[in-house]
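Below: the structure, in structure tokens.
What you see is the complex with one protein chain gone and the rest in place.
In order of appearance the chains are A, B and C, and numbering begins at 1 in each one.
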Amino acid sequence: MNDQQTTIQAVKDRVQTFIDQRDWQQFHDPKNLAEAISIEAGELLEQFLWLSSEESKCLPVEKLEKAKEEIADVLIFLVYMSDTMGINLVEEVERKIEANRKKYPVNRSKGSKKKYTDL
Amino acid sequence: MNDQQTTIQAVKDRVQTFIDQRDWQQFHDPKNLAEAISIEAGELLEQFLWLSSEESKCLPVEKLEKAKEEIADVLIFLVYMSDTMGINLVEEVERKIEANRKKYPVNRSKGSKKKYTDL
Amino acid sequence: MNDQQTTIQAVKDRVQTFIDQRDWQQFHDPKNLAEAISIEAGELLEQFLWLSSEESKCLPVEKLEKAKEEIADVLIFLVYMSDTMGINLVEEVERKIEANRKKYPVNRSKGSKKKYTDL
Partner (left out) sequence: MNDQQTTIQAVKDRVQTFIDQRDWQQFHDPKNLAEAISIEAGELLEQFLWLSSEESKCLPVEKLEKAKEEIADVLIFLVYMSDTMGINLVEEVERKIEANRKKYPVNRSKGSKKKYTDL
């Protein structure tokens, strides 16, 4: 499992095996998993605090390594939460992009950072 | 792109095309993307606020639909941020699970919610 | 400054002096301060992760100490951000409670956790 051709399903299987071996599913209701995602997202954001936009494009190595770990943590909990709730992650991404296509038509949103309600 | 056999790469490509068509990459430095992930994670958590653990396992349909959307938002920004930073998402997940395997050996962590520092 | 009779102004003055002495106001635009508040709020939440509602009412001493620190961090950044933006914190709290009084009239909201839009 080491390239981008890995499927979402393969990531899920890895996470699930890790959890099952430790008998941890008992602690993992969706409320706690949503908390975990939010906490890890905060730790990711922490790597960019006080940095300028430019500085954030070229993190010092220690912060970069930490950022990678936090990104992995968010994804692991996200994949696991979806599985727990019976959500098809890929289908939801597809639906969301489709919805955004309608909210943000190319001709009106190109180069603009306005919210769709202000377009 | 509608089943779990979709690759991470395919999700990336979809997101990238959407962004490119709108010329939005100019707003998307890693600092802002980390903010976006954190904000969406908060919106996901909001669907579970004041609910008990049991209630969170069976969300009312409106909250469930909202939760699905927020999960998709987090994933979209996560995939896009990784791409922007040149991070191989799958490799990082693999590294993180490997590290956790060492931190939480099955024989000591089974059925326990202790942090690895307390095992 | 050691009891609840301390004014918001006194808290502000303390924070401001600390910042001024270190010449840190240069890093502290509202965007970064909002990030800081969100990050600290995540660290506060972390103390309650995987705990049940009951367990959260009686934190082990180490988590309690950490929670106290994080609560202080959130308040410090909140007070400082308000000052930076020229926001009168007390006035805003008053306005918000007043608005909530209208959204949640006692007779309809008593004992209910419904959102005001569903009352």
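Keep this in mind: a contact is a pair of C-beta atoms (placed from the backbone, for glycine too) under 8 Å apart; a residue touches a chain by one contact, two chains touch by 3 or more.
Only a predicted model underlies this, so the values are computations on that prediction, with no experimental measurement involved.
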Omitted chain - touching chains that are shown: A, B, C
Contact partner of the left-out chain, one of B:41, B:59 or B:76: B:41
For chain C, residues in touch with the removed chain: 1-9, 11-12, 14-15, 18, 21-24, 26-27, 29-32, 34-35, 37-38, 41-42, 44-45, 47-48, 51-54, 56-57, 59, 64, 67-69, 71-76, 78, 81-82, 85, 87-97, 100-101, 104, 106, 109-111, 113
Contact footprint on chain A, counting only the chain that is left out: 35, 38, 42, 50, 52-53, 113
Residue numbers in chain B that touch the chain omitted from display: 27, 32, 35-36, 38-39, 41-43, 45-46, 48-50
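Just so we're on the same page, only the chains that are shown with their structure count from here on.
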Residue-number overlap at the chain A/chain C interface, same or different (half cut): same
Cα-centroid distance, chain A relative to chain C, in whole angstrom: 26
Separation of chain A from chain B, taking each centre as the mean of its C-alpha atoms, in whole Å: 2
Contacts with two or more other chains, residues of chain C listed in rising order: 35, 38, 42, 50
